[in-house]
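Heads up, the thing below is written out as structure tokens.
The complex appears here minus one protein chain, its other protein chains still in place.
== chain A ==
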Amino acid sequence: MRWYHSLTLRLLLLFWALLFAVAASGFLLAIWSAQPETPRPLSPEVRDILSPLLTDQSTFSSLTPGRLLAGDYRVAAAVTPEEGPNRLQLEPNLANSHRHELMQQLDAEQPEKLRLPNGMLVGPFKLGNQRILLIRPLTAEERESFLQQAEEAEHARTLVLLFGSLLIAILLGFWLVVPLKRLTQATREIAAGADQLYLKRLPKRTDELGELARALENTAHDLKVSRDAQRRLLSDVSHELRSPLARMQVALMLSLDDQNEVTNPHFQQLSRDVERLSTIIERILSLSRLENGLVKLTPQPVDTHQLASTLVADLAYVDNHYGERLLVLDADWPVTLTDDELLRLVIENLVRNALQYTSGLVELDCVRENTETFIIVVRDHGDGVPEQQLEQLFEPFFRGDPSRHHKSGVGLGMALSVRAANVLGGSVSARNHPEGGLEISIRLPLNEVTNDDTNAVTSEHEADETQG
């Protein structure tokens, strides 16, 4: 980047130019509004009053500046016929402040009147080659209108400056903010896992903003590369661990015939451990995928009540007793836009946990918290969990009661639920129910789909699927 591409320099120059422009326009406006008034024709009455006094040569030549002529009219300037330094005579006060107007008016063709701040200039009156200008004080009315005009000019000037600077400020704001907004959007896209950013011409800019845009593009690319590497590593590790497990399972079966298998407790232990090991691997991989944002979400309308019921039916299929202990409560279960597999994963792990650690009824309930969130509640009727352990409940490999290790799962279910709920934009919390038992709340965003458009959304979603 060359020095003249620097945004600092550009901003400096821009602000400088801007301040200069505002100051200059204020200055110009002041000059414009202070422009002298244009002379107006003299009314015939005035001429009629003054003309008789100015027809006589002797009177005319005796008129020197300052002299009172008639009424309030006083001589302001005179041009005498004699050549010499005294040919032009001006009233000293006026000569100081309005010489230009006096000279201009002396050369006018016709007698006119011109308003000055301190009087009304009338003339020129000519006789032979003599000319004079008269002045009279302003009437109260004229003074009033003069002040009003000055005030109006002041207001106009203020308004023009105000709106002019506002316009410039808006343009400047957009110039600065539009690229920033786009960059913010791009950062969000990166966070969401995009590798192609929508930055338009920003990366081609030569200044700091362009530099930032290019850096963002590189970051997005690097992140994609590392995410891909991570995904590859996960799948490699998974493959390397599963292959020996698969062999172990087959070898176990081959090493014993059916009779032995049923009666030999060592075989049963081995078999269970192989299965548990593969469950642990599966869970760790799921957890790692969730934590590294490698899970693809496919949001679609999900009937939460149906999801809960199907889950209960599936668990009842696994173990008859589970079916008897599970209860989906009648509640206002919403149909919401979410990822059904992930949501099922969240609930299933919590429910399985409750089934495993307690022996009583496990209830599934749903509460609408407000228009934006709803809560799915999983409640058991066991002994609950000591208050100080409630937080640890969701940590990987934490198991509440050490004495129960042998019959429990692998200690990853709760952690998985929490991560999956986070991916769905929700959270999981636990508390001991006042009437006993552990109550776990899954708080999720509510993107309700009304029954009417459920079908429409379904077919749209499937149309997408079909095309993709």
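FYI, a residue touches a chain if its C-beta (ideal position, glycine included) is under 8 Å from a C-beta of that chain, and two chains touch if they have at least 3 such contacts; residues count from 1.
Following the convention adopted for this analysis, contacts and distances are computed from a predicted model.
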Protein that the absent chain corresponds to, by UniProt name, given "Circadian clock protein KaiB", "Two-component system, OmpR family, response regulator CpxR", "Carbohydrate ABC transporter permease" or "Putative mRNA 3-end processing factor": "Two-component system, OmpR family, response regulator CpxR"
Among A:L245, A:A331, A:V367 or A:L390, the residue in touch with the chain that has been omitted: A:L245
Full-complex contact with the absent chain, from A:E142, A:E211 or A:E282: A:E282
Absent chain, residues of chain A that touch it: 234-235, 238-239, 242-243, 245-251, 253-254, 274, 278, 281-282, 285-286, 289, 296, 303, 306, 310-311, 314, 317, 341, 344, 454-455, 458-459, 462-463, 465-466
